[in-house]
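The structure is given below, and queries will be raised subsequently.
With one protein chain held back, the other chains of the complex are shown just where they sit.
In this document, chain identifiers A and B correspond to the written order of the chains, with residue numbering beginning at 1 in each.
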Amino acid sequence: MTMPSPFASSISSAPNPQPRHRLPNRAGLGLKSQHFAEILATRPNLGFFEIHAENYLVAGGPFHHYLRRIRDHYPLSIHGVGLSIGADEPLDIAHLDRLAALLDRYQPQSFSEHLAWSTNNGQFFNDLLPLPYNLPTLTRVCDHLDQAQNHLQRRILLENPATYVEFAASTMDEATFITEIVHRTGCGLLLDVNNAYVSGVNHHRDPRASIAALPLAAVGEIHLAGFAEDQDATGAKLLIDTHGAPIAAAVWNLYAFALERLGPTPTLIERDNHIPALAVLLAEAQCAERWLGYAQQDRAV
Amino acid sequence: MSDQRLFAAALLNPDVPCPDGLTAWNDSDPTRRFAVYRNNVIVSLIDALADTFPVTQELVGEEFFRAMAGVFVRQAPPTSAQLVEYGEGLPTFITQFEPASTVPYLADVARLEMLRIRAFHAADADPLTPEQITQALADPTRLPLLQVGCHPSLNVLNSRYAIVSLWAAHQGIGDLASVNPALPEIALVIRVGLEVQVIALPPGGDVLIAGFAAGLPLGEAAGLAIATHPDFDLTAHLALLLRCGALSSFSLPTEVPS
Partner (left out) sequence: MSKTLTSTTLSAAALALALGSALTLTTAPAVGADMEKCFGVALKGKNDCAAGPGTTCAGTSKADYQGGAWKNVPKGSCEKTASPTSPTGHGQLAAFAEKKS
């Protein structure tokens, strides 16, 4: 049923003739406008920056002014938050066109999106909404990913979600669902370790087993972030993926577990709420780089 | 209706029950888990509006603003994934929102704040250089025919209220208590370099700029401003516009022989 994807065999077989280097196996930070000037003035020693695509789909002004200059000095990852790959209606072609123009303008080393939906009937909900894991969803997600990868002429890294509910309509577990997507579309994976932990707690799954069950060879980037703690109706722990706190110890441990299996992998420190001084985020990036160093040594042994 | 359509309807409307078919490992009532999504949507969109309309929020207070924004969000959720555009409809919503009617200038202050966002992200363009102006002056007979291109970030808002003074007082410029909101003001909003400026234009400035925008040649646009406002000071207006880089091109209509 599914056509062989041009992205399935390897990154180098992607149809765009321009070289697409991977992100370096280092730590990176989400680029925040609060830090634009300081980054240019101090040029911190970092592996890469990541932006949210939708914040840069504007014509001109300071966002492009600073991104252009920062791009001159750092590798770049572009992370989409609004394509709505899981939507049960057609992808927004105009949105894909705008993404294509942004990718063309900045030539990022990586482009990623989410296994989620965020639009319906012309409305945008500004949230990453959950999907039932079954065959109809799988077909739809794969069709949308094929379409997006062809439109953007590049491999997309798909991010595992943080979720708060599950569906009676699901017929397979998340790892099986994602494995099948990677197999069918040739997309890569963005392994969000915090999401794996949050979903693990929220759905009483072992996050290590969930990560180990993923097609780890497809992972091109890792995300790390902080969460908040809440409760469900029975008082059971419900973790919220807020990106508003330092990375929790349990998530660092899970990261170490993932690196043991992956080897050194580009790692983003995500902070979208309660954004602290750049130095605070750089310290978290340094912590990730120490783990990346251990992973490198393990490889060398 | 599709499952996602039902899910979406329940996100926005707290009177709609949590969608069927949601489960949890411990069989807990999924309503509370679903509330995480409801909150993410409503709160993040209210936050986006609060970012765009800080002075509007200050004028009515955070509690009132967030409650009003919540009504707006449910009535008019974003239609684009680019949240930077969200809120274009808020000023008109405010004019029809009865509880805000005691602050009659609120909608126009919100319009001004939306124009600032637009100016911030508008396309870049080089301003006219002194050399280009000197060149235009070298052949004065053509001046009346020149078409003036404005910077893409430029917008003018003509208000019955003192929107520039009200806005500026919230930036620590001037005393809010000494502002008479009932005095009409014209706001010029433009990005100069990397910063958005808000400038109070004397009467007629709006006519001149609207003329440029409508493609009227310089002579006609200036003539119209003077005709509608006899004390219109063209020199002062041109100086202001040049100083903030508001004019980016001079061109002659193509049918005029060169």
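Note that a residue touches a chain if its C-beta (ideal position, glycine included) is under 8 Å from a C-beta of that chain, and two chains touch if they have at least 3 such contacts.
Everything quoted here is computed from the prediction, not taken from an experiment.
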Hidden-chain contact residue, picked from the options B:Gln4, B:Gln82, B:Asn155 or B:Ser248: B:Gln82
Of B:Gly21, B:Gly89 or B:Pro104, the one touching the omitted chain in the full complex: B:Pro104
Option touching the unshown chain, where B:Glu58, B:Glu88 or B:Asp124 are the choices: B:Glu58
Chain not shown, touching residues in chain B: 11, 14-15, 32-33, 35-44, 46-48, 51-52, 57-65, 67-68, 70-71, 74, 81-84, 86, 97-100, 102-106, 116-117, 120, 130, 133-134, 136-137, 140-144, 161, 164, 166, 168, 170-171, 173, 175-182, 192, 194-200, 216-220, 222-224, 226-227, 234-244
Residues from chain A at the interface with the omitted partner, ascending: 32-34, 51-56, 62-63, 79, 81-82, 114, 126-128, 162, 225, 228, 230-232, 238, 240-244, 270, 272-273
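Just so it is clear, only the chains that are shown with their structure count from here on.
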Inter-centroid spacing, chain B versus chain A (mean Cα positions, whole Å): 33
Contact footprint of chain B on chain A as seen in their complex: 54-55, 57-65, 81-84, 87-89, 92, 95, 117-127, 129-130, 132, 164-169, 202-204, 230-234, 236, 238, 240
Of chain B, residues touching chain A in the complex: 2-5, 7-8, 11, 21-26, 28-34, 36-37, 40-41, 44-45, 48, 77-84, 119-124, 152-153, 191, 194
